[in-house]
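One structure is given below, represented as structure tokens, and several questions about it will come after.
With one protein chain held back, the other chains of the complex are shown just where they sit.
Coming up: subunit A.
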């Protein structure tokens, strides 16, 4: 590990001031790992865990979660559990209890891909680490890689479970920078790799994530998160599905769907949602919607199974959510 100076921001304003020349440190559950591996080599770290960790509802029913809130605190919060169960379940599907106790919401948004070649500084080329250097994952182990939204430069997936739920929940990211405050929809916060896979988010140098905001909505209360992976716990998703819906007179009224594990960012399934709105929930309808969403999927040698897996997992989640016993 490289020598590094560490400082702690005691206010948002101080964090913004320090962010210009340093890297922000939340729980350290990803950044410190990457520093140990030499993937990240910051010379200055600013600890932002003293910023707001509050979880509270606003008067208009939106839930505001401070960026320093620990993942475990969010998952356990009564408002989250009752209004947004998919978020609670998504967080609990990730990492381990120890990691969730450390990890922050802001850090979760900023975590980087778990591509094995990205992590292998000594032995592998990676366009995300070093733009233009090449990608050794291509033709290598691509089981965990994207089937949609990737580029020739990079097909790594975003590893977060929480962000998949946030994408489905229409969450916003509140950002503060030298120029003031702005809000970015979570679905726009992460960007697709194209030819600059090193640029992963909309956050600019000098900006700090203040909070996320989640609107209250009936579909969010009837929601679930299902994660499919290579062992029962402590593994990244091969495919995950976050979804919530409401029914009216036997038809789907509101519906939100997001996939994890299949794309470089949390993949909001707008096409599938559109296809299912106003439709009687049947296995055929679910399949047609999934087919539509993944029509342009282009699998790699090692992950073609993800197309079928994503479709079947979506169908299983929707079958469950639209069932009578809900």
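Here, a residue touches a chain if its C-beta (ideal position, glycine included) is under 8 Å from a C-beta of that chain, and two chains touch if they have at least 3 such contacts; residues count from 1.
Simple rule for what comes next: contacts and distances are computed from a predicted model.
K.L.:
According to UniProt, what is the chain that's been left out of this complex called? Choose from "Inner-membrane translocator", "Aldehyde oxidoreductase molybdenum-binding subunit PaoC", "Autoinducer 2 import system permease protein LsrD" or "Dihydroxyacetone kinase subunit L".
P.N.:
Choosing among "Inner-membrane translocator", "Aldehyde oxidoreductase molybdenum-binding subunit PaoC", "Autoinducer 2 import system permease protein LsrD" or "Dihydroxyacetone kinase subunit L", the correct UniProt name is "Aldehyde oxidoreductase molybdenum-binding subunit PaoC".
K.L.:
Who touches the missing chain here, A:38, A:131, A:177 or A:215?
P.N.:
A:38
K.L.:
For the chain that's not shown, point to the residue among A:32, A:76, A:292 or A:316 touching it.
P.N.:
Residue touching the absent chain, from the options given: A:316.
K.L.:
Consider the whole complex, including the chain that is not shown, and state which of A:228, A:247 or A:297 touches that chain.
P.N.:
A:228
K.L.:
I'm checking contacts with the chain that's been left out. Which of A:117, A:189 or A:259 qualifies?
P.N.:
Residue touching the absent chain, from the options given: A:117.
K.L.:
May I ask you to list the residues on subunit A that touch the chain which is not drawn?
P.N.:
1-3, 38, 114, 116-117, 120, 122-124, 136, 139-141, 228, 230-235, 238-239, 305, 308-309, 312-313, 315-316
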